[in-house]
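As you look at this complex, bear in mind that one protein chain is not there, while each of the others sits in place.
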Amino acid sequence: MPTEYAFPDNAAKTADASQELVSEKMSVAMGPSHPSTHGVLRLQLELDGEIVTKCDPILGYLHRGDEKIAENMTYNQFVPYTDRLDYLAPLANNVAYAIAVEKLANLVVPPRCQAIRVIISEMARISSHLLGLGAFAMDTGAWTVFMYQFTEREKLYKLFEELTGARFTTSYTRIGGVARDLPEGWTDRVLGFCDQFLPILDEMLEMLTRNKIFTDRTVGVGVISKEDAIAYGLTGPNLRGSGVPLDLRKDKPYSGYEQYEFDVPVGSKGDSYDRYLCRGEEMKQSVRIIRQAIKNLPGGAWYAEDAVRIFAPRKDKVLTSMEELINNFMIVTEGPQMPAGEVYFEAENPKGALGFFVVSKGGGVPYRMKIRSPSFCNLSILPKICTGVLLSDVVAILGSFDFVMGECDR
Amino acid sequence: MSLAPAEVLSALQGKFAQVTARPSGDHPAVNVPMADAVALLRHLRDERGFDFLVDVTGIDWDVDASPRFSVVWHLFSTRDHGYLRVVAACASDTEPSAPSVAALWPAADWHERETYDLLGIRFENHPDLRRILMWEGYPYHPLRKDFPLAGIDVPLPDLEVGEVTRATAAPAPMVGGPFVASTGEMNLTEAEPRAKDESWDERKEKPDTL
Amino acid sequence: MVTSNTDLAYNTKIEDTLVVTKADAVINWLRSSSIWPMPMGLACCGIELMASGNSRFDIARFGAEVMRFSPRQSDCMIVAGTVTYKMAPHVRRIYDQMAEPKWVIAMGACASSGGMYRSYATLQGVDRIIPVDVYVSGCPPRPEALLDALIKMQEKIRRQPAARELLGGAKAKSA
Partner (left out) sequence: MFDFYFDLPLWLRLVLQGLAVMLTLFPIAAACSMAERKVAAWIQDRPGPNRTLAPLLAWIPGIHFLQRLGLFQLAADGGKFVFKEDIVPGHVNKAYFVAAPILAVIPALTTIVFIPFGAYLDAAGRVVPLILANVDVGLLAVFAISSLSVYSVILAGWASNSKFPFLGAVRASAQLISYELSMTLSVLPVFLWVNGPLAGEVAGSFTGTLGLGRVVEFQSQPGFFGGMWFGFLMPVSAFVFLVSLFAETNRAPFDTVESEADLVNSFASEYGAFKWSLFYVAEYCHMIVGSAVFMLLFGGGWNPLPWITLGDLASWIGIAHLPLVTGLLGIGIFVGKVLAMIFFFMWVRWTLPRFRYDQVMKIGWQKLLPLSIANLVFYALVIAWLDTR
């Protein structure tokens, strides 16, 4: 491992390369409104012909002040804001946030709640990876895959809607549980989705995996070495695509992930193609986890019953018991009462490790909430790997990174 | 190295006498003087296997607190799958600064820029310390405790557009909006979620600039 | 002479039986039938904007699937998502680059009013920098809501005095 990282002086590097032909470099702003920056990322590129000699990502076009908002909201009030971090997998964000705060409160949720959270996290992973896959395909020019995956996502949305009432801004988890139990027959419909999803996924992957044009566009493009991936703090499929078998679901199991059998796909070269393959395989593993979780779905409570001052009491109790009514009022107005302390928890989200660093001084409102967003960390390697590639490669690299500006800028 | 906090501390104190334990809800955490921070982090990376810098951030411990700012590093070991939190307090309360670890982990580059942007902690020897989330030239550091959630009126980043549209980055109206609460334990009346608006409410007239 | 009441020219209830040949009606029909959106997919709503193009909702039925990322070729900017102060000037500049006639749909609570993001970084409604024709509620709105907005937009376009604007009124409007 190198001890010091030098920040390459890109200008000097390319000056060497172009000594024979003195040419003027072109500065191009790619974004913030550009079809392949997936949101409002802006890349300030310096081009030597078609070759990118310098890439300076400019973020913050979607900085909405989530961390500041968190400091002014009770813990439960902030749940909807976590939906809008990685808005492709809100359920997984909800879960990560809830577990972080539960750690602060030293709260253990019952097994049924854990299993529900695993199921929804994995469904969110499928939903997010599908869009990542489709967007990647679209960036390389294969429009139709993009449309196909949306059909599958619609089926997922239907299930989410049945469970939570919203298509993707779900706000389903609460501190100490989930908002409500699974609807009747929902698990069967999830299994039904899984059954029909796998062949369709194979069909979609078939359109790309062995496609000569697609492999030409992606193999060897945007190679990230193992060491770089770790040094730049990459997580999720981007890290695993580089051959680092780090998956927090396996290595720091939370929410009962240790009970489930699944494989962690790992890439070999760390190029865009490997990242794509990892995502494809992860969806299949998610289906595996969902099936196991539903098969062994424990009964019992879906919220921590001992979390009296944290989890709002059930509606029927609120309406019948004075004590519960007061309790409900306290939880809503003051927020769930938390001890003072600092916790950091990160969950393996579709995009990578989504971490919440919660600093509490007690009471119902966090004192400081730092959100460690995977997209932010993943993108930080862009200046390095987007140097010396062709302009079209930048598009392929961005597609393979599968980032979401909502959580990157927060 | 999923060590118990006490073990981590004793192992580190052998080399860095100034390191003290820090209360933590979960992972081992240590306090370190700012001067020793980089040496400690380098030691942790090279000899303790904490090769993954998860996060760099800062905390503003309130306007009157001293030391007011702390910098927090979260480390992770890809080998042993353990976390470690390293916290160092900034010497100055008005011009906080901390050493940059961007040379140890390139990942720190953007995290430090973000901390500088939102909290105003300057990182010495950072290769390119610019704002990252707010625009260049934004005069405030929004995550500081004296900065209101609604914001402070400044011109738009593009002056021309600001001139044409006469829009500014005006304070967000809080009336009827999301009800915000206050942190810490206090009496119910104050902690109760309410519309906290600095600029206008039901009694005061809505300013024209909005 | 063009009157502001163009119900006579085009009304869905009587369109099949009544034939009125007015320049406005023709121009408005052309314009309203071919709204090419400029997708300003900024945040979460952008996902629903994309979803409205998929095969379940298919915005293409209204001829509006031609998402032109170049503002010169688009008719209607769909601002989908939170507009931050950093992004606002870009939104405005892209709007300025669009050719007349142009319309704006503010999709979702954030674009309409700042929504739940009452904070220092968020523009409290895109209507502070560009004129908005149709607001869509929801956080995010369902694709059906966007399609509804599109139909509302078509109705709105059909009420416009298009011929007068073409014959010099456009200057007066822009001035």
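Here the chain labels run A, B and C in written order, and each chain numbers its own residues starting at 1.
Assume a residue touches a chain if its C-beta (ideal position, glycine included) is under 8 Å from a C-beta of that chain, and two chains touch if they have at least 3 such contacts.
Quantities reported herein were computed from a predicted structural model and do not represent experimental measurements.
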item	value
Contacts of the hidden chain among displayed chains	A, C
Sole residue of A:Tyr61, A:Tyr75, A:Phe214 or A:Tyr344 that reaches the chain not shown, by the stated touch rule	A:Phe214
Positions on chain A contacted by the hidden chain, ascending	26, 28, 30, 34-36, 47, 50, 137-144, 147-148, 151, 207-208, 211, 213-214, 216-217, 390-396
Residues in chain C touching the chain absent from view	10, 15-17, 19, 21, 25-27, 29-31, 33-34, 54-55, 58, 60-63, 65-66, 68-70, 72-73, 75, 97, 99-101, 162, 166, 170
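As a convention for this text, only the chains that are shown with their structure count from here on.
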item	value
Chain of greatest Cα-centre distance to chain A	C
Between chain A and chain B, centroid-to-centroid distance (C-alpha), Å	22
Length of the line joining the C-alpha centres of chain B and chain C, rounded to whole Å	40
Centre-to-centre distance between chain C and chain A (centres being mean Cα positions), rounded to whole Å	32
Residue numbers of chain C (touch at least two other chains)	86, 90, 116-122
Residue list for chain B, restricted to those that touch at least two other chains	133-135, 142, 147, 149, 178
List of chain B residues in touch with chain C within their complex	133-135, 140, 142, 147-152, 156-158, 160-162, 164-165, 167, 169-174, 177-178, 210
Touching residues (chain side chain A, partner chain B) in the complex	1, 3-5, 7, 59-60, 63, 65, 67-69, 71-74, 77, 103-104, 106, 228, 230-233, 244, 246, 251-252, 333-335, 339, 341-346, 353, 355, 357, 359, 361-368, 370, 372, 376-377, 379-381, 384, 409-410
Residues on chain A engaged by chain C in the complex (per definition of touch)	32-35, 39-40, 60-65, 68-69, 80-81, 83-84, 87-88, 131, 147, 150-151, 153-154, 157, 167-169, 405-406, 409
